[in-house]
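Reviewing the structure listed below.
All protein chains of the complex are present and in place, except for one that has been dropped.
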Amino acid sequence: MAHVFKTTAYTNLEDFVYGKALKPVVLKNGMVIGGGVLYPEINFTLPPMLITKETMSDVMRNYRDITTGICERAKELEVPGFVAEIETLPPMTENPQWGIEVCKTVVDIIKEYEAKYKIKGAVRITPNDIREGKELEHMWRGRHWDSILETFEGCAMTGADLMAIESVGGKETHDEAVMYCDISKSIFALSVLGAKDMEKLWTEIVRIGEKTGAVASGDTACGFANTAMVLADKNYIPKVFAAAVRVVSAVRSLVAFEVGAKGPHKDCGYEGVYVKAITGTPISMEGKTAACAHLSHVGNIAVCVADLWSNESIQNIKLLAGMAPVVSFEQLAYDCRLMNRAMETGDSLLLRDLHADSDSYYDPQAYVLRPDVVLEISKELVKAETHYERGKRAALLAFEHIRSAHENGKLRLDERELSWLDNLSETVENLPEDLEEFIDSVMDDCENLDPEKYDM
Amino acid sequence: MAHVFKTTAYTNLEDFVYGKALKPVVLKNGMVIGGGVLYPEINFTLPPMLITKETMSDVMRNYRDITTGICERAKELEVPGFVAEIETLPPMTENPQWGIEVCKTVVDIIKEYEAKYKIKGAVRITPNDIREGKELEHMWRGRHWDSILETFEGCAMTGADLMAIESVGGKETHDEAVMYCDISKSIFALSVLGAKDMEKLWTEIVRIGEKTGAVASGDTACGFANTAMVLADKNYIPKVFAAAVRVVSAVRSLVAFEVGAKGPHKDCGYEGVYVKAITGTPISMEGKTAACAHLSHVGNIAVCVADLWSNESIQNIKLLAGMAPVVSFEQLAYDCRLMNRAMETGDSLLLRDLHADSDSYYDPQAYVLRPDVVLEISKELVKAETHYERGKRAALLAFEHIRSAHENGKLRLDERELSWLDNLSETVENLPEDLEEFIDSVMDDCENLDPEKYDM
Amino acid sequence: MKILEDISLAIQKGKARDVKQLVMEALEMGITAQEILDKGLLDGMGKLGVRFKNNEVYVPEVLIAARALNNGTEILRERLVEEGVKPIGKVVIATVKGDLHDIGKNLVKMMLEGAGFEVVDLGTDVSEDEIIKAVQQENPQILALSALLTTTMTNQKVVIDALKEANLREKVKVMVGGAPVTQAFADEIGADGYAEDAATAAEVARSLI
Partner (left out) sequence: MKILEDISLAIQKGKARDVKQLVMEALEMGITAQEILDKGLLDGMGKLGVRFKNNEVYVPEVLIAARALNNGTEILRERLVEEGVKPIGKVVIATVKGDLHDIGKNLVKMMLEGAGFEVVDLGTDVSEDEIIKAVQQENPQILALSALLTTTMTNQKVVIDALKEANLREKVKVMVGGAPVTQAFADEIGADGYAEDAATAAEVARSLI
């Protein structure tokens, strides 16, 4: 039965800091995530190449080289521990044996280094969600669904420590919402469609976790909030819209925890800060060191309450110093060293606030990630009973905080942004109380949505 | 006449911090380097391609795209100012008109952005030192020498703000020293050959500066100390050797300032911290964000007293987020934001020390960059009268500090390193007092040295 | 002419109803459909496109203008046929096999339509066979391919090779784009055009025909 969080886990801003979580996650090798140390989480992907049966040996060589390079560097820099995330690429989820083979390759090398040199490493497996496209039959049955679950289970059995996904329930609809900056449709996609899908999907993932011992960790609203962020960064859509979507996406991402996920929430879900505030579970975050994967306006502030610090993704190509994943890993390792040093000397709150203050004036997307703002919004958010109500409230709270910050000189917004802020707030204020009424009012206009795939 | 620094500019550790220099450098556009703000210095290079007459339009397109990308991002992130370094590649120095054309391209775009959007940018031109190889006639005359000076002057006339170089006087000899970890030969290469060449070369550069208004900034001992660092990082040579070379290299790099250079010292010369301590001029440094160009053990500590913060170099290739130079620039910009924020709140010394303490235990090369160690060594160093004496003393001081740090549990060294530390110290202690005697004892063994090229 | 300027402005403001109204008036005034299209509707889209490129308007504004544009051309359609006016060119666009990213492609489509192209959108995850079939059927001047993954960008080359196989390579110009794609990659696989963003894509398309 889904447990709905009615209070926030954190009540005191002083406790809400990087490297420490109220409910740390203990891994098989003894690493404790959220137990007082900020660890790097390294992500990587293939260089330009096709993934087919013919190229499979080359694919495996890439993953082998990447993992060895990272382990070598971990040894050199005496990193206290790290997580390697494998995000499978579509052919690897469609052919679960490929994804599982990649996972095994990575796990085996990490274990070898752990045995030989006491380097502590863990693996997060993130099958990509293939429930999209013309051939999809249904969200919760059929070939696509089965392949995803098979990949999870196979990878968990082969030694992956953490299971995550960036699920796409509601995304077909949210894409439209983003392009038109339609906030009602965004709330519908995230807190109705997304939440519904998350509940089904995560119930299964939690089950696989119980069966295999792998930890059901968390689910990024990437296809939603990061799509908006990237578009806002290109000046294609207003930043206030992207900021609101980020907060609304927390409602969706929380659902994994309502049905039993334990964290650490996935790196590219910046809404993780809300998840941590509400559930007390650890989170992964990414900021400046993830500029390789996407530019952003939250480079420093992202680390404030992180328990893992990630680079999001980098291709296995050669930079002047060596292979790019190793370069990224070194950068993360140094960031973490600094943060951990401040933890030892008792300066972690100061360092947190320096990071927050350095970014939050410039962009509403950064502003809504401020630890103080996150706590305040979270406290209000949990008062709403249903996902739909939470979605509405999330947007309104975001708008309110953004507006008052602007008025108090704490956040700079240009004219264009301000007029969008007004329009968007008004739209949300006028949304119906009643869920059915809301659904009726939005659904007709959703061109890409096939309600039958959601049993609607 | 060369001015030899007999005292250190800094006497108090509290004043010795990033972003502030006793003798700041004011640029034409009003940017003040070392005047209270840490600025990013972005470096870049071409992707895999040949540089010929035929590819010249492609070369120019690359530099145009890089510069535009950086300016755009500077605008987006509201960077208070930045420096772009152009390190010419060999064909661009051999054909000075190419180097000058590249420089003009970069300068023009930066000026355009400055005019349109008030983005403050400056250009550092670093002609690569081509005085190497079979065809070199003489260090201070002939085709190679002329091309370098022509490149400097042409670029200065076309609008470059800063002039720098990584000169190679003595490098042919130092390469042998590094491979055999021959510390006597290293001292000879740096403080005799290098110093001699620096004096000639920098007298000319300073003259060009006076003529054109460009600032004679500084000269990295890259071919010496960074070669050693990269080899140490690969575990090819002991770290204590590389650490000593770093300190000795300060003696060489200081010579530019003895004949009139003003700073900011160049990024990849980590010995710049000694230059700043002794001269009070600002410096550029590179650390974790330069991992793209070379991995290192000084990722955090490098920023402690930096006035510019650099990425060293990155090819113009595409990463997932966009072109690599833009990615690097964003990372630097966020690092600087954090440091500058701490400056505003009065926490800069704390942040400096967190950075220093996070690295210095793990590697002697990091340890000798600690601000406190740098000041102590510098104070002793300036007491020696000649370059040779300084060279010897630099090595001995490095060894002493490393040894006592190890004994006091402040620095971890393994057995192999310790035995090299003993041997190397002993060698330096036994070097002759007399310069001529020293030269005689070393020079015979220098296979690659052609003394006539140095008028010896 | 004042009314053409008004149409252009109504497009820029995304006022679909006004556009409809004004286009009908213009027709009644005896202005040719060609002129209404070029100096009214497309002029408006063109100006908005410039403002979009300069970061002065957002995508939703452009999309809404594009809808208004459609409203206008809808009315003109018959008359354009009578006058023998053809769209400036036809483009078949698709995201290649294995790749489901479509936002970038959709923006390119939007800007191409805004520039007066007729665009046939094959959607995402489209195999080379389907693309060949569409090229045969639609006979476009330009084939535009989008790819967002490093593991699918190579499929842009696969399509170009398939065009050669099918003896269609000479019949159609190929434009490629998407985040991981570069001019160098485009050159390498023998594409005719590349653009970094949607606004530039429309310019490149125009230069190709």
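Order of writing sets the labels: A, B and C. Residues in every chain begin at 1.
Heads up, the rule we're going with is that a contact is a pair of C-beta atoms (placed from the backbone, for glycine too) under 8 Å apart; a residue touches a chain by one contact, two chains touch by 3 or more.
None of the values given here were measured: they were computed from a predicted structure.
Chemist: Which chains here would be touched by the one that got left out?
Modeler: Missing chain, whole complex, touching shown chains: A, B.
Chemist: Have a look at A:V4, A:M56 or A:L320 and name the one touching the chain we're not showing.
Modeler: Checking the options A:V4, A:M56 or A:L320, the one contacting the hidden chain is A:L320.
Chemist: Give the residue, chosen from B:S284, B:Q315 or B:S378, that touches the chain omitted from the document.
Modeler: B:Q315
Chemist: Just the residue numbers, please: which parts of chain A touch the chain that's not shown?
Modeler: Answer for chain A: residues 47, 318, 320, 322 touch the chain left out.
Chemist: State which residues belonging to chain B touch the missing partner chain.
Modeler: Touch with the absent chain occurs at residues 45-51, 89-91, 132-134, 175, 178-182, 227, 231, 234-238, 315, 416, 420.
Keep this in mind: only the chains that are shown with their structure count from here on.
Chemist: Calculate how many whole Å lie between the centre of chain A and the centre of chain C, each centre taken as the average of the chain's C-alpha atoms.
Modeler: The mean C-alpha positions of chain A and chain C differ by 34 Å.
Chemist: Where the centres are mean C-alpha positions, what is the separation of chain A from chain B, in Å?
Modeler: For chain A versus chain B, the centre distance works out to 39 Å.
Chemist: Counting in whole Å, what is the centre-to-centre distance of chain B and chain C, each centre being its mean C-alpha position?
Modeler: Spacing between the chain centres: roughly 50 Å.
Chemist: In chain B, which residues are in touch with two or more of the other chains?
Modeler: 320, 322, in rising order.
Chemist: Could you tell me which residues belong to chain C and also touch two or more other chains?
Modeler: 150, 180 - these are the residues of chain C that touch more than one other chain.
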